[in-house]
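Have a look at this one.
All protein chains of the complex are present and in place, except for one that has been dropped.
Letters A, B and C name the chains as they come in the text, with residue numbers starting at 1 for each one.
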Amino acid sequence: MKRRAGIDVSGLPQFAFGSRGLIWWGIWGFLAIETTMLLICLVSYFYLQDRATDWPPPPTQLPDLGIPTATLAVLLLSIVPMHLLERAAKRLDTRRTILWTFVCIALGIVFCVLRGFEFYSLNVLFDSNAYGSVVWTIIGVHSFHLVTEVLETCVIVSFLLSGHTEPKYFVDSTDNALYWYFIVAIWIPCYAVLYLAPRYL
Amino acid sequence: MSAPARSGMSAHARRLVRDALRACALACYALTTAACTGSQSILNPAGPNAGNVSRLWWLMFYVCAAVFLLVIAFLAAALARTRRRTNKLTDAPDTEPDAGRERRMRGVVTGAVVVTVIILFVFLVASFTTSRSLYALSDPNNLRIKVNGQQWWWQVEYENDVASQTFKTANEIHIPVGQTVTLRLTSSDVIHSFWVPNLGGKRDLIPGHETTLWLKADKAGTYRGQCAEYCGLQHAHMAFVVVAEPVEQFNAWMEAQRRPAAPPANAEQQRGQQVFLASPCVMCHTIRGTDAGASVAPDLTHLASRQTIAAGMLPNTRGHLGGWVSNSQELKPGNRMPPIPLAPEDLQALLSYLESLK
Amino acid sequence: MKAEENTAQNVETTTGSHETTATTGAASAQAVLALSLMEDQEHAELERTWSDEPGLWNWLRSVDHKSIGKRYIVTAFIFFLLGGLLALIMRLQLSRPENTLLGPDQYNQIFTMHGTTMMFLFAIPVMEAMGIYLVPLMLGTRNIAFPRLAAFSYWIYLFGGITLYVFFFLNIGPDTGWFSYVPLAGPEFSPGKRVDIWSQLINFTEIAALAASIELIATTFKLRAPGMSVNRIPLFVWAMLVMSFMVIFAMPAVMTSSLFLTLDRLVGTHFFNQAEGGDPLLWQHLFWFFGHPEVYIIFIPALGFVSSIIQTFSRRPNFGYLALVLSMIATGFIGFGLWVHHMFATGLPQLGESFFTAATMMIAIPSGVQIFCWIATLWSGRPQFKTPLLFVLGFFFIFVLGGLSGVMQASVPVNLQVHDTFFVVAHFHYVLIGGAVFPLFGAFYYWFPKMTGRMLGERLGRWNFALLFVGFNLTFFPMHQLGLQGMPRRVYTYLPGTGWGKLNMLATAGGVVMTVGVALFILNALWSRRRGRVAGDNPWGADTLEWATSSPPPSYNFDYLPIVQGREALWARTDDAPVVTGLRTNCRDVLLTKTLDAEPDNTMSLPSPSIWPVGVAFSAAVTFIGSCFTPWALVWGAIPAFISLVGWGWPKPKDDKCDLTPVDEWSEEKRRKEARRAQ
Partner (left out) sequence: MMIAAVCGVVSALCLVAACKREERGLRVDPPSSARVNSKTLSELRPGNVQPISAPNEFEQNAFAMNEGKRLYEWYNCVGCHAHGGGGIGPPLMDAKWIYGGAPEQIFATIVEGRPNGMPSFRGKIPDYQVWQLAAYVRSMSGQVSKDASPSRDDDMNVKKPEQSTEQQEPRGTGGVPKSAERPQ
């Protein structure tokens, strides 16, 4: 079979942000998986609620609102530096990217600590009843992602810090931002279900 | 590839198709004739539920068989065409199929899909109609029986508004012919499923849920049922019988069951009762009218009136009972009854006593 | 934002100009000459770049999708044999009433292991494995997207499978069925670690499957050869794509439910404890929300095999490409709406039952479309009766029968009678063996030449088919009748008075025949691997791109990526086929194309071989198994897992020749300059 040169691709860029790159699709795959998993947890919550006469089942008290709301606020706040980080990374601006990453990590540590206290606000233990089990699992699954995401952000910024400032690592930073947004966004329905639904539904 | 080899191959394929069709026809015949018998067959209905379902089943069976034969016939014809075609088999693919033929085929395929949809719709309507007939038996005035599944036997409680009129038995359900009974199904351990194929479909017994099943027998007879949801070690031997009998007979049976156990009639039975009360038996079983009142194992008050022991596994004879008492683990490994080692004369006395519990 | 736009603009101009070159026929004789002159040198360099070095260590480090795919297939096939042997033992136990070959405890472990093995260790993995091996080849690219993830997927699957079997041989085999209904599988009724091992196995396999799905999706979307626009994607790849999406949305359900089960058993939560507000039916809903799509996850790749085989052996493009693609997608969607038909006997509200009856019947429609289209293809084609096509014909016979008995069971009243009987056993073996294993064997015969360079023997192949076909029907057809006569599933024995003995004996005989059939396949594969007829690049005259390269393919798959000119890529190829040039040969470069129209977009250097995926898989295995015994395992496992993950992602050394272009080359100024030049 004879062949001839058809398209020369040597001039094409060697990286691309967003949906033009490969990693972005992988991240979306994981996001789909984790969203489905958390949604299934939430559906299980309502399923169990539907089976119960009183919710939360007595003598369990309603969860407190203070610390959880603070955590949510910090989470939402962290979107701002993350967005700035993303913009800096897309401009391949090493200095600003590192700077905003550190701000994000600092906020990340804050909400990880707050999250630790948030477990006390649930006013129930995981082995008290099915209600306790499901709320602990929802918050536990989310916290696992939260901690992983903060760690991952640390790892990615360490690439840049160790002098790997090729565009690829800026792409990593922006894809990581996508994950961060997900972590924040998915918590909004979780928060609503855990803290608001038993009060107002 | 040479021509003879090719025609051989297509002949091979045709032979294959022919044999397959023949096997299928045979199998269909076998299915239609053989499955109608058997004391636990869904195609041998003894009540309206099973009857309706078996009618629905036959409708579906014949339609599906026709569809199957049709599909296979088309496939066979498609393959058989190969030989009649004049053009030789070559490796050059037909990348631009004849447009007219494609259009005709599109029509045929669309038609086939439409037929499929129509058949499915017919099935759907038939299915809903049958479903409705199953629920039609529900009536608050029905005789109520509570069946509690346990690993691996069935506790049967005949309910009555008068508390003293309720009684418990195990692994044997008597019902009056021609009357609908309402079964309330519960489980006290894992999920079981109550199923008497001759009378109707199954229903799960789920801890924490109460399910309901309506049964009606049109013909007197004994119908075997079996647990249909995997429930652990002895799932295979968790059976029971349903005895459908004329109303008078049924009422007499119920009267007899309500009575406490008959007192021992002779010295041997007397001794048997003592053995019972001094051995591990008393830790789990009840015999109404004696001190034995534990409720985790079958009620033995009228043991001798039952057809089977060990949840439908063994006929209720003295020999089987003796073997069961001495070492049930050998017969039904994993069941909850421990081996009861007794001296031979004690065992004989116990058996005499148990056999007296009519 | 601006930077991105600029880059995009730049790319458009570049590709635009190149396309002009290609179409105006600037590829003169000189270009062809230049290509052939460069070949030897370039091949050598490509080989250096892409191939795995010899040695065990490098074997462990391999990230080549072909090596991983082959290992995956072989491993899954070994599990298939193990699962099959377990089935044979069960058949022997059931051949006579009150047989004592196995006790109840052994039988329960064996039937659970059989189901678990076939579902989680054979069926899903082997389908994913075929995708991992074939999809990059069919799409005309050099490796799968995320090759290290692919390696990880294999290793964690392997560790999971080994774990399950080691524990099984230690008498800690799960014994509550592959569906593990609570409360039977809960802490009160399943003491010990048997069920814990089962639910950890679920974690292993679901992670492996999810990882593979993500790779397949990303590969399909971004790594297609130029010209392979969405309407030219081979049906096989469509099937893999639909399957991957189904995995992504179905697997999390079983992941969650097995998490609930693990928590209930190990730390005392109450998800399934009805006394504390839990519900055993929650398990069933979650499990079947995964479990039913699972069936289609297994079946849809088989549709891909069947499409490929029918197309090749009837020597014409599949009739109704669009209908087939849409029906696969429809199957994928409807597959999520049927789970409750596994639960009709639990006594759900009548309205719900009706809905699921209708949905279940509806799924017969896309299946019908597929069957009709294929028959039309065969009708108007010129079928060549090679072994792969024989297996596909077997598929028609068996699958249609199984599908029809499935339609019967969609009806609630019929379902209530036959549910959990041998009728259902017959039904799902008809759809799963007929619908997936027969096409899979066909696929083995079809792609074996590509994977090994040699053909499988035809004569043995026909015997293999005949024995498997006859054995299968002999085994499973009588089970329909056993079910109708009232024989429930999952019983370790039955009483002589039931009259089930003869048919069971017949089924056992069929099982033996099937075993011989499978043994013939193994013989054929072992013999042909060394002595089979040499295949050549394209022994079947097939149309998809995997046949455009040598058999077995070189480590870099294609020396020059092909450019696709029609839906049937090789059948549409002109004599002087245009190819892609300009990918670096000293780097693991792949070409990313646009998602819809597959125009070249950018290039990317894929990661090199690495030991870290094995490290992560191993740490995860330690964590999963250890956590059955002590919660501290989570800590012991997390540390090595974290270290391995960092190692996995850590950048290549700066002096790597192949490393990425430094930032300054992509500075805005330079880009603007380039854009000007391009204009």
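Some notes on this structure:
Note that contacts are C-beta pairs under 8 Å (C-beta built on N, C-alpha and C of every residue); 3 or more make two chains touch, one makes a residue touch a chain.
Note that the structure is predicted; figures quoted are calculated from it, not measured.
Although it is not drawn here, the omitted chain touches the following shown chains in the complete assembly: A, B, C.
Across the entire complex, the residue among A:T94, A:N123 or A:S158 in touch with the chain not shown is A:N123.
When you scan C:G103, C:G541 or C:P554 for touch with the missing chain, the hit is C:G103. Remark: the omitted chain is touched by one listed residue; of C:H114, C:R265 or C:R382 this is C:R265.
Touch with the chain omitted from the figure is made, among C:P183, C:G320 or C:G511, by C:P183.
Residues touching the missing chain, restricted to subunit C, are 103-105, 167, 169-172, 183, 186-189, 191-194, 264-266, 268, 270, 272-276, 628-630 (touch as defined at the top). Interface residues of subunit A facing the missing partner chain: 57-61, 66-67, 117, 120, 122-125, 127-129, 132. Mapped onto subunit B, contacts with the missing chain fall at residues 189, 207, 233, 278-280, 282-284, 294, 296, 326-327, 329-330, 333-334, 338-344.
One rule holds for everything that comes next: only the chains that are shown with their structure count from here on.
Taking the mean of each chain's C-alpha atoms, the chain closest to the overall C-alpha centroid is C. Computed centre separation for the pair subunit A/subunit B is 50 angstrom, with centres defined by C-alpha atoms. Work out the mean CA point of subunit B and of subunit C, and you get 36 Å between them. Per-chain CA centroids place subunit A at a distance of 29 Å from subunit C.
Taken residue by residue, subunit A touches two or more other chains at no position, since every residue touches fewer.
Counting partner chains per residue, subunit C has residues 279 touching two or more of them.
Residues of subunit B touching subunit C in their complex: 9-10, 12-13, 16-17, 20, 23, 27, 30-31, 34-35, 37-43, 50, 52-53, 56-57, 60-61, 64, 67-68, 71-72, 74-75, 77-79, 81-82, 85, 87, 89-95, 97-98, 101-102, 105-106, 108-109, 112-113, 116-117, 120, 123-124, 126-128, 130-131, 134-135, 151, 189-191, 193, 195, 197, 200-204, 206-209, 211-212, 224, 226-236, 313, 333-334. Across the complex, subunit C is touched by residues 1-22, 25-26, 29-30, 32-34, 36-37, 40-41, 44, 47-48, 51-52, 57, 87, 90-92, 94, 126-134, 136-137, 141, 151, 155, 159, 162-169 of subunit A. Across the interface of their complex, subunit A is touched by residues 1, 3-4, 7-8, 10-11, 14-15, 18-19, 21-22, 27-28, 31-32, 34-35, 145-146, 149, 210, 213-215, 217-218, 221-223, 226, 248-249, 251-253, 255-256, 259-260, 263-264, 267-271, 273, 276-279, 282, 285-286, 289, 560, 563, 573, 575-584, 591-592, 594-595, 600-605, 642, 645-646, 649-651, 654, 659-663, 666-667 of subunit C.
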